[in-house]
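A single protein chain has been removed from this complex, and every other one stays in its place.
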Amino acid sequence: MYKVGIAGATGYTGLELIQLIHRHPQMTIGWLTSENSAGGALADVHPVPWDYPLISLDEAVGRADEVDVVFLCLPHAASIGPVKRFQSAGVRVIDLSADFRLVNQSIYERWYKTTHTAPELLTEFVYGLCEVNRAKIRNATLIANPGCYPTSVNLGLYPLAKAGWLGNKVIIDSKSGVSGAGRKTALTYQFVEAHDNMTPYSIGVRHRHIAEMEQVLNHANGHSGPHRFIFSPHLLPVNRGMLSTMYVSAPAGVTESQIRDLYAETYAGEPFIHLLPAGQQATLRHTTNTNRCAISITPADPTEPDGADYIIVSTLDNLLKGASGQAIQNFNIAVGLEETMGLL
Amino acid sequence: MYKVGIAGATGYTGLELIQLIHRHPQMTIGWLTSENSAGGALADVHPVPWDYPLISLDEAVGRADEVDVVFLCLPHAASIGPVKRFQSAGVRVIDLSADFRLVNQSIYERWYKTTHTAPELLTEFVYGLCEVNRAKIRNATLIANPGCYPTSVNLGLYPLAKAGWLGNKVIIDSKSGVSGAGRKTALTYQFVEAHDNMTPYSIGVRHRHIAEMEQVLNHANGHSGPHRFIFSPHLLPVNRGMLSTMYVSAPAGVTESQIRDLYAETYAGEPFIHLLPAGQQATLRHTTNTNRCAISITPADPTEPDGADYIIVSTLDNLLKGASGQAIQNFNIAVGLEETMGLL
Amino acid sequence: MYKVGIAGATGYTGLELIQLIHRHPQMTIGWLTSENSAGGALADVHPVPWDYPLISLDEAVGRADEVDVVFLCLPHAASIGPVKRFQSAGVRVIDLSADFRLVNQSIYERWYKTTHTAPELLTEFVYGLCEVNRAKIRNATLIANPGCYPTSVNLGLYPLAKAGWLGNKVIIDSKSGVSGAGRKTALTYQFVEAHDNMTPYSIGVRHRHIAEMEQVLNHANGHSGPHRFIFSPHLLPVNRGMLSTMYVSAPAGVTESQIRDLYAETYAGEPFIHLLPAGQQATLRHTTNTNRCAISITPADPTEPDGADYIIVSTLDNLLKGASGQAIQNFNIAVGLEETMGLL
Partner (left out) sequence: MYKVGIAGATGYTGLELIQLIHRHPQMTIGWLTSENSAGGALADVHPVPWDYPLISLDEAVGRADEVDVVFLCLPHAASIGPVKRFQSAGVRVIDLSADFRLVNQSIYERWYKTTHTAPELLTEFVYGLCEVNRAKIRNATLIANPGCYPTSVNLGLYPLAKAGWLGNKVIIDSKSGVSGAGRKTALTYQFVEAHDNMTPYSIGVRHRHIAEMEQVLNHANGHSGPHRFIFSPHLLPVNRGMLSTMYVSAPAGVTESQIRDLYAETYAGEPFIHLLPAGQQATLRHTTNTNRCAISITPADPTEPDGADYIIVSTLDNLLKGASGQAIQNFNIAVGLEETMGLL
């Protein structure tokens, strides 16, 4: 039985982890931290029947020896200090923030507009995109859990990138449920503002999640990019779920059948990848409340069955495969448990 | 053409008034105030194409002579000062706050837990429940616009109370859209918290809107209460709309037919009361985006057609008939315009 | 490992069962039936990645020996024939329809307006309200799974009824998510009709689920009713979740503290009952996507702390504790597994 600490347990990804751990036969909760509610109890913050005290991050660091693994659900840039403390205490770290996802310090600093204070750790972390990096995740003690948008996009496009068939310009139109914005008060995310509404934001080449797409897709399996990602996220009036509609151009001569085979082969045996058959589209419903990623492949023009233009649709639950579910999947892989344990 | 000032124009009731005034053939906007956004423009705060500057309340008081009527959409207790200033400047005042709805100072102070600093004005204000107080509203210069829950309950029960048929204990189960909480950030009203959820709050004898129900229904037409109102509001995952399910006991011997006649007679010719025929229930859809109140009457037990127990359902749009729509209706009545002008 | 058959597998309760069984370590699917889609596959009907063929009920009856238990998710009155067939084949039956919930034939026939064609089985079935009937459910081979509304109401009021403190008239204002209506097309349940709407239906003494409330609460622990249940369901614009606001009158002299103790004692150790502390209200969020029932107790008037009037709020997920989750709980109890297995 593995003991778990969660730093930042009262946000949506923290709460999701707690629920997953309750369902996981080999995990149990050691401590939970919350800077806002330290001294209180989980049940005061969330409508759950579980009696866990909430402690401060400082106290948790002092109690590092009580846990086998810590999941960090902290705001960006806040993970760096705790990572070092837990690492030196010999605790496995799975970081859900963006702080250690990018290998390249200057790319991090350009997109996140902050100096990285632990650049020496960047290459020690493994990027936890399970289906792509599984071999490196095994036995890893420092895992950077991918962002939700990049997971959706990278899983959707990785086979094409790996084959060198992704094309130069990639247009990604993504739609995300509101929980992706985190559990914080802001007028934009008030019910009355978001309900019955849809809002594009940071569209084009503005959202920092593009860096994770470039990192994975520009270097997939020796094929070199760089690809030009135009990425437009939209706020969708649902709590959870993410759908990315991706417009790509395959090289001349590549057929739909070849592309389908490529995806089938790349993801053969993957328990959490759901490839839709021709004619079906991935929807939020395929993946909400699951750890799955659903992917559909559609040639743009039915009168040109093997034309260049394809539309790849990828969906996932931003709190599960896009965050806490993938974090548990990473944990299972890292410690050698059945990869699907607690995630079905 | 009447010139209008709106104090507190960037909240949901203020925005609704602006939209109604744009549609009203005899009203035009003089100035708009916003304490948070004074110096800015309406289009920076709301997704509207109208170029109005936002000024401070202080500045607006100095420009009282530019308007014929001012609608106060201020937080409770904030209206008292401005009311005096606008009154002395000869401007008609329609106050959407609760400050002047209750005639009795001590009742106000008990429910609102604050000392009333202008008790001498309490009896000068007319309570603007149009269908009940129309005669007093004509030519009124100080009008207190009713609360949303009380409008829903009072219109639904007034005929029974007037006839002395309301019974002693009245159980009111109300459901309100989230805009009723106003345009402010709070975790409870964040999208992820309110969506796919329903939350009871201030249930029983706890919500201060009960005072308006007692004021209207305990003294309807000479019939005396006091009635015991058990009133349970619930937060409903819609933006706008309010539904009150009301459980009442009629005196022995009163038949369903008599009750239907009573309602039909009480509301004969009322342009904004929609009485549903037997067998139909009032729903939000009957009234959303309209200034109407829909009312349905159902004997509780079909095997006792003239039994004592009745269920009255009343719906309205909390931002229209429950706030800004009724405010315009009050204005139309007060100045002698067609009562429905701009409200269809 | 138990093999499971599901008759009517493509409705919402059937789909929910399939998902629960995938998560249950001791259950596996034998066959699935669908009258509309027999010959097709589950993945053609629902967005799931599981390759199950759909067969007809007739075929399933012939393959009764392949399963240990069958869950019947059929329309009311359609279960009666299959129950006999599966019973005689020695298969355990958990029936999610209403056909065997009521012990009394004439009460069934009065509410369901149909002649019962297997009245001899009515007393052989155990009513599967787990927390109330656990002893009888153990080893039961014929279990009638309770309705969603009655589960919500009965769990919320059972302690009071058992103590003889329920009072005569009980007013129940219930709100249910749209999945309660089943997976069928009807204008009322179209998105545009139900979204941003709320609709009361079958209010008063009209809904047949009242029969299950009377059966449980009028005879709880020797205390006799009859209680008069006024029960008003409302369609709520969410997919899943049910909230019942219940207005009861306790006998003079009973204090809030006694009532809280009564509930705590009645439900001590119950894994799926979540009693809220004083001052907190049960909300949909407490129970959505769980097999729990959350219950809150509130004295109506804070100025009369031990007055007669109480408001009990009870919530559950209509597809889990209100249907398929409770069905699995019944299965676990009946066969002697850990009661919470597969349900956390």
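Going by the order they are written in, the chains are A, B and C; count residues from 1 in each one.
Operating definition for what follows: a residue touches a chain if its C-beta (ideal position, glycine included) is under 8 Å from a C-beta of that chain, and two chains touch if they have at least 3 such contacts.
On a predicted model such as this, the values are computed, not experimentally measured, just so you know.
For the chain missing from the display, the contacting residue among A:64, A:243, A:259 or A:343 is A:243, taking the whole complex into account. Considering the whole complex, the residue from B:47, B:253 or B:336 that touches the absent chain is B:47.
When you scan A:204, A:226, A:251 or A:277 for touch with the missing chain, the hit is A:204. In the complete complex, the residue from C:1, C:192 or C:268 that touches the missing chain is C:192. Note on the undisplayed chain: of the listed residues A:222, A:302 or A:336, the one touching it is A:302. Residues 12, 178-179, 183, 185-187, 189-196, 237-239 of chain C touch the missing chain (whole complex, contact as defined above). One chain is missing from the display, and on chain A it is touched by residues 171, 173, 175, 193, 196-201, 203-206, 230, 232, 234, 236-239, 241, 243, 245, 247, 281-285, 288, 296, 298-303, 309, 311, 313, 315. On the side of chain B, the interface with the absent chain consists of residues 22-23, 47-49, 196, 274, 283, 285-286, 289, 292, 294, 344, using the contact rule stated above.
We adopt the following convention: only the chains that are shown with their structure count from here on.
Put simply, the chain nearest the middle, going by average C-alpha positions, is C. Mean C-alpha position of chain A lies 46 Å from that of chain B. In terms of their C-alpha centroids, the spacing between chain A and chain C amounts to 36 Å. Centre to centre, using the average C-alpha position, chain B and chain C are separated by 39 Å. For chain C, the set of residues touching two or more other chains reads 196, 283, 285.
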